[in-house]
Structures are given as C-alpha cells and as structure tokens.
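Below you'll find the structure I mean.
Note that one protein chain of the assembly has been removed; the remaining protein chains are unaltered in position.
Right after this comes subunit A.
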C-alpha cells in the first residue's frame, strides 16, 4: 500500500545504499522528485548523509525504468503484456520445469536491496513450498564470510556490537575496509571520536585508501595475509599477558588449538612481518597498541570477506576479541560492515542457500520447526547452491529456470562473462527489475517484471548494527510497478500455495516474519523480534528504528556476548584454528600481477541508480585501473592513458591511474561499470570464481592479471539531451550530467568519421571547429540558445575541457560570448573581453569603447585620441557616435531616476 502524503511533508525512510542504514527525510515535490536530507533522529546517522545518500533525489527519474511486464515474444522482441499474462506465464513455466526436472532445477537469485518482507516471501516460497534451497543472493558476494565466521565462532550469525561502540572505543582497527568511501557516515563518526576523544585508528589494507589519515597507523599488508597478522596478534596477546583468562575459561572453547595454530602461522612479531610483508616496527606498534587498549573495535569489510579464506580471516579477528573478552562491551567488539541496505535483513530471513529461515539452519529440529510454522510439508531439507555454484549449475544446464530479483549478476559475479553465457542457456529467465536495461536484462531475459523502486516500495531493512528501520514510500509507483512480495505472492497462488501467501501488505509479512523469529525460540536463537509480531498496520507504518533482539517481554539489548551466552548447546564461543593463509591462485610470468576490486566513493554497485546522478558522476567518471608507479614503468603504462587488463577469465580496457597508494604487484579496478555504461569495463569478467569453502564467497580481490598499454590516439567527449549511440570501435564511458547524457570516449578511427557520425545524429543548427590536420574536431548543435548535442574530440589533452563544456551544457541558454568560445573547449573566465569589434582597423571592441565613454569621452574624436578607434578609415565613426548617444541617454535616464528618488 502506497500512500503519498498530500501535503508533501517529509517522509522518514532509509537510504537505498550501504549497510550503515542512514535515516533519510524525503520531501516529495509532487512532480515525481523529492528533496532529500538526513533524518536527525535516526540513530545510524543523526542527520548526516554521504555524497551518495545526498544525491538520492537525482536518481528518481523514470527515463530508464521498467514500467510494464514484458515477455520475449516469438521474434525475440520484448513485448508489453498484462500482469495476469506475465504471472500466468511465469507460474506455468516454473510448474512445468519443476514437474519435469524436480525443484532442484529452479532457483531464485536475490538482492541485498530487497526489503525484508520481499526476502521473506521469496525464501518461504522457494524453501517452504517449491521445496528447493536454491535461493541465494548477491549478499553472497558481500558478507557471506562474516556470516560463516560468526556462525562458527558464536553459533549464530550475530553482530555483537553496535555503532555506539565507534563513539566509545579508544582504538579502531579497520581491516579490508575503505570506510571513508564505502561507509562514509560511520567513518565520520569514527573521526569525531578520534578528534574529540583521541581514539587511535589503524588501517589494514593492501591499498592506502582515503580511510588512512595522516596520523593513523597504516599496515599495507600483502593480499590474503590478514590471518597471519591476526594470528601474530593472538600470539602477542597470549605472550604478553593480555588474555582474559576468565572469559576464555567461562565462555569459550578451542583456545589451545587456536593458539597452537596461530604460533605455527606467525609465532612472533618477526614471523608476522615476514608473513605479511609489513615492517617489524609497524607490526610491533600495532600489537602493542591493540594489547594496551581494552576498548577496541575491529571493523572489517570486503577486504576480509571477499576471499577464498574469508571465513578464516573473520575467525582470526574474532579469536583476538574472544581471547581478550573484548566483545559485546561498550567500545569493544568486532563489527562487520555490510555493504547493502538490507544484507542483514536477508540474513535474518534466511534468504541464503545455506540457511533455512530466521537464523535457523538445515538441522532436523530447525527443519521440523519451520515446516510446522509454515505448514509446508515439502520444505527443503538440505542446503541449496550458493551464488557462484548456482551459476555454474546454470552453465551445466542443471538449473533450468532462474528468477533474478533486483540485482545484476551478469556484472557483479566473478567470471561475469561466463555468467552471461550461462544465463543464455536458461529455459526460463525471469527478472524483477527497476530498470529496463542492464547487462543481466540484456543477456536476454524471457520475462521482465516491473518492481517498485526505492521511494515507492514499503517495508523494512536492517543495518550493520541489527537495527530494523522502515523504508517508506513517498512517491506514487509509476506505470504498473508492484512490490516484489506481491509479485511472488501472485506466483505462489498460481502454483497452488495461495493459503500460505495470503499477504495483503508488507505489515502482514513482517508480523509473520517476527512470529517465526520468536517461534519456539525461548532465547535459543539470537534473532528474535517477537515483540513486534503483533504490530498493527498503523504501528508498522509508524515503527521507529528498532534494534534486535526484540524479545517479547524482554528488555532491549544493544550488544551480545559481553557475558558470554553464545548460541551453542554449551553456550560457549568457539575459537577457530584457521588454515595457513595462502591465496588460492599463483601469479605467473604471464599473469604477474594481482587484481584487487572494490568500490569508489560516489558510485554504488552497477550504477543503475547512482549512475543517474550528475553530482555523483563528477568524482571519477571513467572506469579505471590503479597501478603503482614502479609497475607502470615496468609494464609501460602511463597515467591517463589506457591499458588492457587481462586475466584467465576476461579482459578489460581501462583508464590508468598511477598511484603510490597502490601496492607494488597489485592493480585495483572499481566494480561499478558494465556494458550498459562503458566499453570493455566489466571488471567482474576478470575475477576468478574461486570461493571460500565455508562461506562460498568468491576471492574478488586477488585474481592473477597482466597489464599492457593500449593506445588510443583520440580522446573526446559528447554531451546530449538525448541518449547517443556510439560507433562500436570507440571506447565509451557514459556519465550522467546536468541536463542530459554525457559520454567520455577514446578512439583510433579517423576524426572525419566522427563528423559524419555527429551530423547524422543532430539537427541543422550546427557549429563546428575543424582542425583535421591537428586531429581535432569539435561541434555543437543548438536548439535556440541552448546546446542540444556537442562533441569534442582530439589527440589526448586537446579535445577540450570536459568540466567547462559540461557547465555550459547545463545552462538553459548560452550568451553570445559563451557560444563564441564554446568550441575552444576552454574556460573563457578571466579573459579580457573587448566585445564585438567596432573599429576594424585598430581592433577596438564595443566594451572597450563603452568603458572609455563612461570614463568621459564625449565625441568620436575623444575616443579616437584615446583608443585610435575611428582614426584610420573612419567607417566606425557613425557607430561611435551612436554609442555616445546611447550612453548619454542612459545617463539622462539614471539622472531622472536619481532625481525621482
């Protein structure tokens, strides 16, 4: 149910992006847009927003939206169909394939951007009623290793700490986390602590990211060696009397094995330094500051999780906190930072192939309990296929029907080109989406189902500190878009499961979800929001952010495990003895480097939302690869040029950024670009699909790679009110700009070809600058005084200034002088502007003459004696006289006005 406030008052909702889960105030403008600000009352952000959140208002346009159900018809063309036809078709096809090949032949692939209610319905439908656990999610790529690590150590996927710990800690250790870019609001919170309380920050990352402040301790370790560092730390803690023996005794098991293994891996500061590539001094400093600071929060993110040993890394960190009892105490805890708005909600629901539901697994008692709760006799009884394996099964033809919801696996999964090929083999490929085109849709979906987007849908999300917040609708859903839960419920009914899917609102679903969490729980499971199971619809609408557990009749609880109470039969945590750290792959002469991947500050995931914001397009508008200067020299690539990056899985062409922040031997490329917005920049296609044995999370940050320079003679950009189709030979990156569409491109084809290309794309009023000899072509078409389309191309550096032209493109009208200078591609600011020439003989402009008149010249001869104007051929003298006359008229008018006043 979507209710848009008729008074257009601010609606409280939650940000669409990362797992910080910031509260947002959205004030709709009544025209499909909204003003966005931070919610000062939300405990995740207290009013702050990052660049991405602040720009949410720029991402509400409908230009790229999927608005109606569509089915691929006989000729392969997508055609609009009625909802009932689309739903009948999907249900019928699923039914057919399940009947023929069994429930294991179908799968759902979900997203951490789905709401908890959507997740709940998907999970219930697939596991409870279709009878397969082939329901996995892009969260597998994000924090599955944290989940697995938590479960191994705590017996449950429990985040022990909360954001307040960041305010109260004296030491903040960030491991594999560029929080400054990826979780900016929390990072700012940490900085406040640093500035006001003097908290120390340690950053552990192969890359020197913006998270590292000048006075922070930076440990630029070799990739994949985090476990060695934390093993060494555990040994140091043990050898220096920092262990909390009492906590270990009372609340844990397995310490002896863990410390033995740690000694084997890194038994001393020296061994740790050797294993990690760090300086002994830095290692010693870190160990010492960790040892001497009881209030320590270790935050970790993809650098830890996205690894073939990610789960062990998580446990190596957790071991240090368990061994010192620094867990679940104010300012002392490990804290996993999640990357998506509702990865946590998905985990709570159990929307992952290796969980059943509501933090219950595939144990016989749990299966029985959920079967009874759902009244689902066909419930799945064993784990399904995790994301990477799921797509491998699709490639092998074992999974024949796939329903993707709200994610873009053809971009984001490792071996993304392989994924794209696999998707083509599906008998039934259904996508619930917001956008009409992305790499996954473009593979050739059979059915597209238009889902409501952020701002239209309504439900709950959970952030990294277990806080459930409402996402509320503040826009009228466009076209025939529907909530994901509604779409799945309709399919469920058509599959004959109507009785279990009679939900009429998100609140209905939330109540059932809450009830399941409390069902036969009695404190045995961490996830319990039984206190919320009886919320009325209006209570649900008004629900304030609430942290779980929210047990019926129990006091709220911000932290876990300060006094033990782990979710194992013996209530003890487990120390885990990690494997000896080793990356899954070796570099070779042919693949001498390792490719690290990650996010940039102002984009998110595959840019289907952030890519719409001109503001966010400014920071880093092109896909790039970052290279250490020594590697750049060695492999012959230069800053600003292009390079081909190749792995055993694929190849990309990227702009080069040479940076000392990058470690020698490593490359870094952002994950955001795809075929939908750039050429040859599908970085997922480079990534090896090698996964962690426990979590199934792929090792996205260390694929062996090579780099070679790739030369483009010409660089350019184009700006247009309408989308432009580029020739296939060009390398292009699309970027949102104010007023239209921006494109940055590079090419080797003849410049004159670009002239013909442009002329075929634009209307008549075309201004051109041609220096074909110099390889330069710049042109702009106008409608009235406004630029309609413009194109700038030239040898590197000579195309023109993208930012200057972008500014002029954004304007509704160009002045005469702006238009005159536009094709220079440079800023005319600060240039002397004499105005249109009046005296041709001496090149004297109107502005100069008017200034002279203003300074007292009263005759053409006066002007002539000062400026020489009119003293040669004299043909401008009539105009000089007119300018004098106009000036004196103005003077007279202003004198009159002055007199009146």
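Here, contacts are C-beta pairs under 8 Å (C-beta built on N, C-alpha and C of every residue); 3 or more make two chains touch, one makes a residue touch a chain; residues count from 1.
The rule we apply is simple: contacts and distances are computed from a predicted model.
Novice: Can you tell which of "Roadblock/LAMTOR2 domain-containing protein", "MBOAT family protein", "ATP synthase subunit b" or "Assimilatory nitrate reductase (NADH) beta subunit" UniProt lists for the chain that's not drawn?
Specialist: The chain we cannot see is, by its UniProt record, "Assimilatory nitrate reductase (NADH) beta subunit".
Novice: Looking at A:9, A:92, A:250 or A:826, which makes contact with the chain not pictured?
Specialist: A:826
Novice: Check each of A:480, A:541, A:648 or A:768 against the chain that is not shown and name the one that touches it.
Specialist: Final answer for the missing-chain contact: A:768.
Novice: One chain is left out of this view; which of A:554, A:708 or A:873 touches it in the full complex?
Specialist: Checking the options A:554, A:708 or A:873, the one contacting the hidden chain is A:873.
Novice: Counting contacts across the full complex, list the positions on subunit A that touch the omitted chain.
Specialist: That gives, for subunit A, the contact residues 764-774, 776, 782, 798, 816, 819-821, 823-824, 826, 828, 830-834, 836-837, 840-843, 845, 872-875, 877-878, 881.
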